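A single protein chain has been omitted; all remaining protein chains appear in their positions.
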């Protein structure tokens, strides 16, 4: 009920603040008998971790996952997979300067009002550090999904937008640049732009596009738990996300039915895919694609007026090492959350008929 | 697990196909001792029901709710509120012409593939008729929320967009026109446009904006069940929805942190509200506002190529009485789903501290 | 959360008071494509219904189930099965005599204190009438379970105990007498005893034994949701139940490990079955057997001292038509709840391995 779990069948529960000894989680409901590829899990962690390139936060966190249970001789056993990730970098820091300060557009104020207490060190539970646990679970989910291919990439940074359909892009370009934009020229511009933003001590928003290919027909539950509704919730649960659209999205509102309807081919595939691979909340076998909007990071390296917990005027100024733009590191998180949604419906769908 | 329930504490479960004897539901977890205003419930049903104006479907459904339990001498008793709504109009119709046809961009194909069987009469479970049950529960939820004011309205139809901030609008205008757009002139244009679209035998999409005022601080759970994540899921679970954004939304991705951050006033309120009333997944007391994108209705009064269940070429053509544009009737549904999200977090928040 | 649902995958939610227009429920998560045998469902309802013999309550309720959704052309569609059972007998009765009275060992006092309101007519939600909905769902669950055979019978009434192991009994005898005891001589004695108890205006307790045969290996989840833990909860959720034991039960506490351990045969079966077909919370393929203790019905046809809602002395006296002993009618309820537990684990087990 307190919202620290995700999934029905394949369920991830997470715990941990950015400045405790460790964060971690439990994956419950992972089927037995799966050989896990730990290198692949680690590779996903590397895509999310701080310090991976010049345009992300320079914090030093190795983000090494330690599995404590649920795996025996390399295979899942059907029992819960417990894991922890130690917080190595942040312990020693001094956070007394923000102890009583409510930073603008952070969760300081709302946590304090809701709980009457907050762990102010580095954002505590509201820190995006929590998403490291999602990437662990997502990496395992991807291994269960095998042929289903989930690919996210940065499609815009600020006003810079990659105006190409995903089908025109070469996904192998994504990991070749630190922005994770599959278009070398645009990526280079975005990178320069992010650097200039950082120089200003400012931050900028952006959009991550995600494409899911080779999806089996039939995933999703038709009423409240529509496939796109769960994808939407999953994405909106990621820190800093402000919007979600799939298929034709907001632009689809301007279309007529006669344009928007996806006409069938004889094999059940469709000539167009405004539906975004989902009809009636259920996957139809076409590619699923969606966009996720991220706001600019709230921590900026500029002085801002604010208040303290007593309502007195105060000043907030970010210190140290923060992301000037969150989307490059958000790419593996978006993929992970998509994988968690997919794997859950994939397992659940095994019992839609006897 | 099969996705026919919504909410944790105040939980709505629905059942029913558009052409069975009745649809209905159970509201479990409604606190005891609430005097219900049945007129108010009926008024909400009238806002959603078919045939209410010239620009919506002309089907004849009274949508009268019959409560079967959980209410005694006008008050809720704390036990489940069971209710049914009889299907009066549709029983006699002939649906043999679509029995084996997969209508484009409907759920016919995906239901058939998922379940191996489908009730083809009028869309069966995938019909938006199911949302009548959501309006019943939403109307009760609104009564529990008392001072919290939830207002939705049509902000665009096709390319016609009401380019005004909600604060500039007079909400009392909403119910004065059949489009439910709180701007007489724009409403009139939209109405004409919808009529012309219907004349073409076509349909058009649109956007519903929703504003929630007088929200207590502290609603929402901070990680996976963020307030906006649940609102997003709730909206995306409504038939024909393609996108959701709150606060600054997609436009916020183009802003810098220094512009986007909402600076506090001494009382904890904020000078701007790009956050959309939610920070870290928790309400901060400012207005919550969001947009919901609806695609054009898939049923058009034009011939379309399609296939039947054996993959043979076929033709589909809508018959009878359908909505040329869904957004006017979607307004109370959006409000109802918002109310269900709010009431659930409102109750849950009572136990965030002892 | 409010406790009106049972099951994870195959989930029954019920609503209804004994004196509303109808009781009913929703079965969500029933797999698609199952031909339902409505005669079999009705037959189970007949086993539970009032008035079926001289030793049960003489109320007149036909307990006819009306299915409203989720079934098409005789088959389940994978969508929720909504159903209602009208309350035909009880509406007109006068309950003003118990309006303010707390009947001893009923739920009048606790409902009033918990909710601040109660539907006093016939026990309201606390009436065992609710179990009719369980029998509907149980009857459907039984049809999914096919070869799994669930058999309950009365093994004691008051101090009269059928001291035979289930393997010595002929289950085809159960339905041949109104007590549902598979031993003609003992059944006859029990029947006479129940009649004499009724003549006294009193009631008597009893025990129902249940045996589940042909159980697949692997049902149950090993930690909190052990198969016997869910069976226990299921049984204890039935009105008037005071105890549950399975396998060796309470008597097993007096045994030594060397006696109690069930030694394996080469095929994995066991020579003895003190484990009651469950080891480590998971079915091992042996027969599951358990006992359920029912207290004497609280409503007696004798005057009892009691209090009213203001703490004043009052008198309570049962009127009309009540069960002198609940166990004969409890037999199909015990079977139904066992079926609901089994079918849920049966479906869930399909995803314990990929």
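Residue numbering begins at 1 within each chain, and the chains themselves are lettered A, B and C in the order written.
Following the convention adopted for this analysis, a residue touches a chain if its C-beta (ideal position, glycine included) is under 8 Å from a C-beta of that chain, and two chains touch if they have at least 3 such contacts.
What you see is a predicted model; the values in this text were computed from it and never measured.
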item	value
Selected residue (touches chain absent from view) among C:67, C:83 or C:111	C:111
Which of C:34, C:150 or C:300 contacts the chain that the document leaves out	C:300
Given C:75, C:226 or C:321, the one touching the chain that is not displayed	C:226
Contact footprint on chain B, counting only the chain that is left out	1, 9, 29, 31-34, 78-79, 144, 222, 347-348, 350-354
Touch list for chain C against the chain that is not drawn	1-6, 8-9, 14, 102, 104-107, 109-111, 113-116, 125-126, 130, 156, 158-159, 197, 200, 202-207, 217-218, 221-226, 228-230, 232-237, 242-250, 252-268, 270, 274-276, 279-284, 291, 293-300, 302, 304-307, 311-313, 348-349, 352-353
Contacts of chain A with the absent chain, listed as residue ranges	1-2, 4-5, 8-9, 11, 13-17, 20-26, 28-29, 32-33, 66, 68-70, 72, 75, 77-82, 84, 114-119, 124-125
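The criterion applied here is as follows: only the chains that are shown with their structure count from here on.
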item	value
Centre-to-centre distance between chain B and chain A (centres being mean Cα positions), rounded to whole Å	26
Rounded Å distance between chain A and chain C, as computed from the means of their C-alpha atoms	46
Contacts with two or more other chains, residues of chain C listed in rising order	1, 9, 29, 32-33, 78-79
